[in-house]
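One protein chain omitted, others in place.
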Amino acid sequence: MTHNAKPIAEWDHDTLREECGVFGILGHPEAATLTALGLHALQHRGQEAAGIVSFDGKQFHSERQLGLVGDHFTDPATVGRLPGHLAMGHVRYSTTGETILRNVQPLFAELEVGGIAIAHNGNFTNGLTLRKQLISQGAICQSTSDTEVVLHLIARSKKIASSDRFIDALMHLEGAFALVAMTRTKLIGARDANGIRPLVLGDLDGKPIFASETCALDIIGAKFVRDVENGEVVICETQPDGTITIDSVKPFAPRPERICLFEYVYFARPDSIVAGRPVYSARKRMGINLAKEAPVEADVVVPVPDGGTPAAIGYAQASGIPFELGIIRNHYVGRTFIEPTQSIRAFGVKLKHSANRAEIEGKRVVLIDDSIVRGTTSVKIVQMIREAGAREVHIRVASPMIFHSDYYGIDTPDPENLIANQHPDLESMCRFIGADSLAFLSIDGLYDAVGGVKRNPLSPQFTDHHFTGDYPTKLTDLNGRSKNDPKMLSLMKEAS
Amino acid sequence: MTHNAKPIAEWDHDTLREECGVFGILGHPEAATLTALGLHALQHRGQEAAGIVSFDGKQFHSERQLGLVGDHFTDPATVGRLPGHLAMGHVRYSTTGETILRNVQPLFAELEVGGIAIAHNGNFTNGLTLRKQLISQGAICQSTSDTEVVLHLIARSKKIASSDRFIDALMHLEGAFALVAMTRTKLIGARDANGIRPLVLGDLDGKPIFASETCALDIIGAKFVRDVENGEVVICETQPDGTITIDSVKPFAPRPERICLFEYVYFARPDSIVAGRPVYSARKRMGINLAKEAPVEADVVVPVPDGGTPAAIGYAQASGIPFELGIIRNHYVGRTFIEPTQSIRAFGVKLKHSANRAEIEGKRVVLIDDSIVRGTTSVKIVQMIREAGAREVHIRVASPMIFHSDYYGIDTPDPENLIANQHPDLESMCRFIGADSLAFLSIDGLYDAVGGVKRNPLSPQFTDHHFTGDYPTKLTDLNGRSKNDPKMLSLMKEAS
Amino acid sequence: MTHNAKPIAEWDHDTLREECGVFGILGHPEAATLTALGLHALQHRGQEAAGIVSFDGKQFHSERQLGLVGDHFTDPATVGRLPGHLAMGHVRYSTTGETILRNVQPLFAELEVGGIAIAHNGNFTNGLTLRKQLISQGAICQSTSDTEVVLHLIARSKKIASSDRFIDALMHLEGAFALVAMTRTKLIGARDANGIRPLVLGDLDGKPIFASETCALDIIGAKFVRDVENGEVVICETQPDGTITIDSVKPFAPRPERICLFEYVYFARPDSIVAGRPVYSARKRMGINLAKEAPVEADVVVPVPDGGTPAAIGYAQASGIPFELGIIRNHYVGRTFIEPTQSIRAFGVKLKHSANRAEIEGKRVVLIDDSIVRGTTSVKIVQMIREAGAREVHIRVASPMIFHSDYYGIDTPDPENLIANQHPDLESMCRFIGADSLAFLSIDGLYDAVGGVKRNPLSPQFTDHHFTGDYPTKLTDLNGRSKNDPKMLSLMKEAS
Partner (left out) sequence: MTHNAKPIAEWDHDTLREECGVFGILGHPEAATLTALGLHALQHRGQEAAGIVSFDGKQFHSERQLGLVGDHFTDPATVGRLPGHLAMGHVRYSTTGETILRNVQPLFAELEVGGIAIAHNGNFTNGLTLRKQLISQGAICQSTSDTEVVLHLIARSKKIASSDRFIDALMHLEGAFALVAMTRTKLIGARDANGIRPLVLGDLDGKPIFASETCALDIIGAKFVRDVENGEVVICETQPDGTITIDSVKPFAPRPERICLFEYVYFARPDSIVAGRPVYSARKRMGINLAKEAPVEADVVVPVPDGGTPAAIGYAQASGIPFELGIIRNHYVGRTFIEPTQSIRAFGVKLKHSANRAEIEGKRVVLIDDSIVRGTTSVKIVQMIREAGAREVHIRVASPMIFHSDYYGIDTPDPENLIANQHPDLESMCRFIGADSLAFLSIDGLYDAVGGVKRNPLSPQFTDHHFTGDYPTKLTDLNGRSKNDPKMLSLMKEAS
């Protein structure tokens, strides 16, 4: 197996990474083509691998590849191997499971009643526990992906209908999931009881679509219908007469929705509308609230591109300080260049960004970033801005400090590596970064920007454990294991 | 997934093809390197894919590739990803299962008691039946390979020890197999009750080896110890004190050995010793017997290279007619060239062979071939020899006529496509091929050449169903299905 | 030869494309690594191929590749094959010469006095004429690249020293060039008499550097020294005692500098300083001037990203209308997806951009673009913005109308395909695009934004033929040929 996925620049290691995006469409003659386009629009949710499964009325077809959607699914031969009116796909980072081809989703199983394919965004907090149980019962896991557990639960369900088996399997899962599944006649979308990860229902000329974000509907000109609700299973099915029915089931005990705030802070595309709220507007409002909470005298508001740009526009509008592109992004990125031994300062950063000296020199700069994780990149950016002649550098972060790990499909560093846990106070953090001042948006400022509400501590309206430590689900695997336990049970390594 | 395996020339479609070769070694610091060399020596048994699994004391490692052993396992980086003292490997053609990467062996499963890898030469005559049962019990088959069934049987066994589970699984199998398996401490070799496919035990400086043929021992300078017996399971294990023990179990009801005659006729390398009999000598003796059974007045004995060469040497020595290389083989083969539309006669043949005109012209030629399957190649070869000026062309075939399909791991055409089934008599066949005379070795001539015995019709000493229709095992899948039943249950296609 | 360069999306065909970027450094132990980084910063100037040549004191080394710098020159093995303290490189689009490997620069020739390598940004207006003369004298051209002509002129010069030969060759050239050359001891930079294409001299710890733009100095932390002047040849040489000397020669008849305005309008990176003028500031000022020349009542200023962003910031600041990211760019681009036959409107555009509906819906939108070439993309963008619910769409273009072809290294469509030549007036153009109003920046507004001056019609301060038809040089090839003449003499095609 060979692939083109090269190690990414150091820069990338100082962000949180979403694991996945999903897409599915039922009833369209160009199902695989539309799925490829939908996945392309969701590419920001996962860049390590992509896969599409289609069903042509007789047979399932699968293409799974390491790399970007556009690296492979632009090839007519590849898409030509995916015939049929029903297709679904997946883009991924790996949070559990190394990135090897057999882990690339959608995963497929053949049941007695026919094949089933599933694609998953999220993470199970009892995945390892379930895996161990299944193996002790004779299941053979061919991937190291958490998602395979769902397949085994479906295969072992005592129910008859594939959709009943699917729901039966979901009942065992704990954690976060937005799942899309397909059988020979059905396309199914499901969200966990808290609705931690997003999933929307769309429509293209009467054909139902599931997608992680609305931007995947926009690229193909499909209409947004509604969000799949938290705890809902939506079953689209082609009937023998060719009509398509859409049913809704709510098998879980009802809970209030708590979508993850990081979708608004960082992950979702700014043009997406997540849980009814436009992402760009929420981000801009984070900047507005930040300007109110942490004003500063300055000459220019500069976003750390691209994540900080909407908040910087908000900050500039609220503060009256001019917005300028003081940092220019290099669009040809994605590879790790060899670092000269005679070291260039701020090397890793400069591969992706450079200071726009003419807008920086002699000025008091407010840098707006979406979030700070380890802080190592912030150090380099401040250094780069200072070397470009800035008189003062003030950092304003459009989200609160991050103290806690994620277990719901976001790749977070160990808590001890988070900058918020490495410094006793804001001042120490500011010194470490080398800024003249530093401020983070408050949790209530974030709640206000996203939901127009204050945080209700008794029943928080969002999933916010990164900032608060308030996890919305049980953490079975975590509690059952020692520090050194493997995340994966499997001891097998396969080159990809 | 991309690979280099190109369609092979038409020529190849007129032969029988063996599905597999297996190799394993326990206790050697260069286990993977030696496995790669062993598989290279077994390359003639399968050229579509190769795989090696190793265990380094902590973790299993796997590399599976489409193409020749030398295409991939000559790369130090690849072999470097296979550390450990225990390794096994596999070369394959596909008889069941398309050639896609997930079907390439060894296959691996993680059991509650630890991982197990298996590699298989042969075919189960109840593979589909078992597969259906397993799926109805909730098993998920990730490959379309027959071999995966063994993994599931092992995983579902109620036994504790992995070797007990392995034997437990074997008890369900019907058909032919020479299996090698490895766990964290054991290397296991097993042959079916009839011993249809070969497997030998070797020794390199005290380290046990299993291999399909002795030529894989020779390449690494290992000693031949003995054949694994029919119905025997040999378990080599590293003990806690570092010593290696070798145990033998015979779990099946005892049956007389009946190794497949085609190993002698065509598959095994001439320098291998199969079931105690040197292959080259057997082939030469087939030629000697053929000269006695079917003499002809001629000027020159010409082998169809390379398969016919040993028999031609025997025929020449027995008849006193000079042996000459009247057909020259092109060693740079393996690709299908574009056929000119302004057609060259005997095109497909000429890519691989050419007539050595100076030895042919004006002569009465006896062509010696190892076997005739469809006969289409024979037509072209006779045509080529005639165009080179032969005065007469007599064909002598060093094995009997083939009437029946194989179900034990050899890729045979449908019986209606076999030349022996398409003609009422030898004379018609001879006319079709365009030869002046045609003769096949008798079944007793073959038995004599291989075993020095006459065929015992009550209890044949060899597996000879190709010629006689006498199958040594039940054929459960065959009897249970209609003509149009898929060989595979799986309806999923994945590009490779 | 295989390569990954895939056809780019239709979108790209509606822009002008720069042909090249050049970089060279003398005296640094990591010369090739720094060259790779410099080329990465210049990647926007040419994305089809990249090459680096180094000299290690004994031998020249060359690596030339199709694709991005980061596709190949991030591999330590590749950079390791480029030892030495002297290196230079090139990124390219192809304006003359198909993109095949033998055309990828730097080109190299061995002279009697030793090797010489050259890399070229620009285009000769007498390249074909020179090529024909050389061939009639027995020269063999191995590439179809215009640049090879320089090599032949150098090889045939009667001068002795390689730098004298280089200058001798330049005297024959007509058109635009920024050239970098290297011999065993020298690194040479040269600009044509008008200075149409940019070239700067930089310094890293006392080691001289040539680069197309200052952003290539910034990425490696080098200092900007000065522009290479129009008509100047700068010769850097390592002396026997290890010191580096820098000499300047002005071999051409003196002419006033006329740098190409399109460097400011579109090509150069916004953080570069070209001919002493920061590009971002010039672009922003184009937007400010545009707001003055063509005001409009509107609710939101939306840039067509990324080219239109600085001008949009300027337009918003000057007009007081809020700046918003109403179009979101997809960063994962570069491939042509299969277009669904059941067509999605504005398909090509949506692969790269999507409307940010929440900022568009119900609003009067001013779209700011850097330039309009064919106009086909503008049609789709307006359509996309209207479908997102805009009440009005006004287009403001931050450069004048384009009427004329380029012959200096920019890939322009045939004049009859330019939108400005296809419509009798602005109103017709506006109707074609589907906007509510349309305005272009005036030529004086552009001169003011870039140079703070009005255009001097007797001696224009910039190269502006795209807008005015005023070409700064002779056009020998153009005048000497008929419409159907091949751009290349060569009749040979080689796959790449």
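Note that the chains take the letters A, B and C in the order they are written out, and that residue 1 is the start of every chain.
We take it that a contact is a pair of C-beta atoms (placed from the backbone, for glycine too) under 8 Å apart; a residue touches a chain by one contact, two chains touch by 3 or more.
Computed from a predicted structure; not experimentally measured.
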item: Chains shown that the absent chain touches, full complex; value: B, C
item: Candidates B:I273, B:A294 or B:V397 - the one touching the absent chain; value: B:I273
item: Option from B:T336, B:N417 or B:S437 whose C-beta touches the chain left out; value: B:T336
item: Those residues of chain C which, in the complete complex, touch the missing chain; value: 1-2, 58-65, 78, 81, 101-102, 108-112, 114-115, 135-136, 138-142, 151-152, 155-157, 489-495
item: Positions on chain B contacted by the hidden chain, ascending; value: 6, 28-30, 33-34, 36-37, 40-41, 43-44, 47, 68-71, 73-74, 76, 79, 205, 215, 218-221, 269-271, 273, 278, 280-281, 284, 306, 309-310, 313, 317, 322-325, 328, 330-338, 340-342, 344-345, 350-351, 354-359
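Definition applied: only the chains that are shown with their structure count from here on.
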item: Overall pattern in which the protein chains touch one another (line/ring/star/complete/other); value: line
item: Chain occupying the most central position, where position means C-alpha average; value: A
item: Geometric centre distance via CA averages, chain B-chain A, whole Å; value: 49
item: Centroid distance [mean C-alpha coordinates] between chain C and chain B, Å; value: 61
item: Multi-partner residues of chain B (each touching 2 or more other chains); value: none
